[in-house]
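Only a single protein chain was left out; the remaining protein chains are all shown in position.
As written, the chains take the letters A and B, and residue 1 is the first residue of each chain.
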Amino acid sequence: MTARNHRRRGLSLAGMAALALFASACGGSSADNDTAGGDPSKAPVAGCEEYTQYGDLSGKTVTVYTGIVTPEDAQLKATWAPFEKCTGATIKGEFDKTFEAQILVRAKAGNLPDIAIVPQPGLLQTLVKTGKAVAADQATTDMVDKNFSASWKGYGSVDGKFYAPPQNASMKSLVWYSPKEFTEKGYKVPTTLDELMTLTETIAKTGKKPWCAGIASGEATGWPVTDWMEDFMLRTAGPEAYDKWVNHEIPFNGPESTAALEEAGKYLKNSKFVNGGYGDVKSIASTTFQDGGLPILKGNCSFHRQASFYAANWPKGTTVAPDGDIFAFYLPGKAATDKPVLGGGEFMLGFRDAPEVHAFQAYVASATWANLAEQGGGGRCATPNKNADPAKAAGCSDIDKLAISVLQDPNAVFRFDGSDAMPSAVGANSFWKQATNWITGQSTKDTVDKIEASWPK
Amino acid sequence: MSSTTGDAVLPTTSTPSIAVIETAGKKARKRLTSPWASLIAVVLAVLWTAPTFGLLITSFRPRADIDGTGWWHFFTKPTFTLDNYREALSSGSGGLGTNFINSIIITIPAVLIPISLAALAAYAFAWIEFKGRNLLFVCVFALQIVPIQVTLIPLLSLYVDAGLNGTFWTIWLSHTMFGLPLAIFLLHNFMKEIPRELIEAARMDGAGHVQIFFKVLMPLLTPALAAFGIFQFLWVWNDLLVALTFAGGTPELAPLTVSLANLSGTQGNAWHLLSAGAFISIAIPMVVFLSLQRFFVRGLLAGGLKG
Partner (left out) sequence: MDTTHKFITMFEAIGLFVAVVGVILFLASRFSGRKGDRIVALAFLLPTVLLISVGLVYPGLKTIYQSFYNAAGDAFIGFDNYSTIFGDSDQRTVLRNTVLWVVITPFIATAVGLLYAILVDKARVEALAKALIFLPMAISFVGAGIIWKFVYAFRPDQPGIEQIGLLNQILMWFGMAPKQFLIDTPLNTIFLIVVMIWIQAGFAMTVLSAAIKAIPEDIVEAARLDGVRAWGMFRYVTVPSIRPALIVVLTTIGIGTLKVFDIVRTMTGGNFDTSVVANEFYSQSFRSGNQGLGAALATLLFILVVPIVAYNVRQLRSSDER
């Protein structure tokens, strides 16, 4: 029940400290105004101008329930502090790794928080269907219209009604590699899928298995394969077909998706290409996703496809930078001009119709909040808020900066992780399970057929 | 198969052959503690401990070593660090101290209440004749099969209606409910083993059920109560689900397990922290186990019979 929460980003204590400093500066100690990211407001009135629109919320409490846990809970709380200070409201957070299973139980039993931070559109739909969720108010909707693309607003909507503004986002279309190895061997970062295959073959000819992967994740074992398939679906069939596939307007075992899985299989099921450092193809199934990319460090493999949050998995002392031990490149499209991006995100779903709840939702959707999140650095850096100030992201990690530049790039075609948006019987069960069987030997056709058969009628 | 139960215990009780042959007794004792027996015990102990021992070693190794080499390399190329413990102890939003106190607040009533209720109920099932006794008893112990997960939504709805959600009461009540079937089952079978003569004799002397319960049975049941006490303690201490569902993970109420579960962070890969966390949480149960050992005493029953 927890594994999907693992799919987020890492930490940076330095950034957190900077934000804490900012938060205290907002409280009135103006002496520290030019620390770290810098105080956005020059006014001495503790920088509360941007908060007047939320009104006076003294004595009001908003409870927030989320699967975000240490150390990001502290980073998140730091972004709430100025709001609490300026409006007088209290934001009470509950941070729990088992959020995804718990929230459904609580929803059904009627014991709900004011706001739940929901990491999947599929779960959001289920929660809204319990009838307990409250639609966003006009101020929040306006804020979202101003700051987010229509597709992001769409992921927070159910049946055309807008409920939940987005919070953070993550980027999944990344391939981790060793910049050092590239310089030494003279490899170039591939800009098309064909180039990626050519480079893979070149490395394989040296006798090294170029790719390493791991999909074990307890009950969620198999999910990294779903990301592979989605990335290839988005690239080989295009975003329109991708949407239809996610919404089941075309069958799961149709030609487009079958081809996409075949493409992924060219890497994942070729024993010459995988599984560097861990053994044969089958060993992918027993290697945890957290361990999956580690052999790059020891030179046992060259590539590992995993989201931006994988940055947190490199051991202490690893330099994650364009010229460091480890970095990631964007998993290229078919052509160099294509820019499809697969990613994930979180949504603030409200359950209580009260001014303070709506105000807090609107606040998180504001550029003020996005800038604070960027300034805080760490795992809360990346937001899809297009009006966030990129300059504020100076304290973010290189990988988060890369993610932010792609997520906020108007030319990028963003699509949400499809398995997170499919009905949970598929997206959180049969898709994972059959993908695992596929790794341990099941044919592509059997795999897509079985998933299609499991789609709820 | 079924007929042996009855005649095995009681008849032997009444066959204390009076012949006093000291040496025979000593011989028997010797055979029981033969070197073979010791060897088997040691082998079992090693088999059972080795995996945990590996984790203990792991918890003191630097993260890079944990991922790269087996824990037995510790003996050839020792690398030692306390960082894992330091990091694990400093985590948690309210600090582990608050969680620790919450765990204690949760555990004490959640162990005492079910034991007392179960002892009463087990007594009724074992020594009071009433209609439908066996049927009711079977129903009670068969309820062990109900998975806690199916009870979450109905129970939480009830607590919400009663305004109890978000308090310790929900956790105490729930642990009591979930612990009762096993407790009754366990204690009932121990009580049944107490020779009928003992109870009958007490009744002849005019003792009521309450007196028999306290004066005759309780002293004899100490090992059984201690045994169940240990388990109920463990379940409550290690429980995550009940606490999270009914009380929520807020720092005011969350037990140690909630913080430990969150230890691996949002990102997940933290064998080094989890292994340290596992040993932090195991400390108290081991102390409880060892301290309850002194209630595992022999000969109470024999003494009771003689008196």
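The rule we apply is simple: a contact is a pair of C-beta atoms (placed from the backbone, for glycine too) under 8 Å apart; a residue touches a chain by one contact, two chains touch by 3 or more.
Since the model is a prediction, treat every value here as computed from it, not as a measurement.
Peer 1: Pick out which of A:Lys298, A:Lys334 or A:Lys445 touches the chain that's been left out of the picture.
Peer 2: Answering carefully, the residue with contact to the hidden chain is A:Lys298.
Peer 1: Which listed residue (B:Leu96, B:Ala124, B:Ile199 or B:Val216) would be found touching the missing chain in the intact complex?
Peer 2: B:Ala124
Peer 1: Tell me which residue among B:Ala64, B:Ala201 or B:Ala278 touches the hidden chain in the full complex.
Peer 2: Final answer for the missing-chain contact: B:Ala278.
Peer 1: Among the options B:Thr58, B:Asn165 or B:Gln232, which residue touches the chain absent from this view?
Peer 2: B:Thr58
Peer 1: Where does subunit A touch the missing chain, residue by residue?
Peer 2: 1, 101, 104, 126, 216-222, 277-280, 282-283, 285-286, 298, 300, 423-425, 428-429, 432-433, 436-437, 440, 456
Methods note: only the chains that are shown with their structure count from here on.
Peer 1: Can you list the residues on subunit A that touch subunit B in the complex?
Peer 2: Against subunit B, the touching part of subunit A is residues 2-3, 5-6, 8-11, 65, 67-74, 92-98, 102, 105-106, 108-111, 288-291, 294, 298, 309, 312-313, 315-317, 379.
Peer 1: What does subunit B use to touch subunit A in their complex?
Peer 2: Where subunit B meets subunit A, its residues are 63-64, 67-68, 91-93, 152-157, 159-160, 165, 240, 244-245, 248-250, 258, 261-269.
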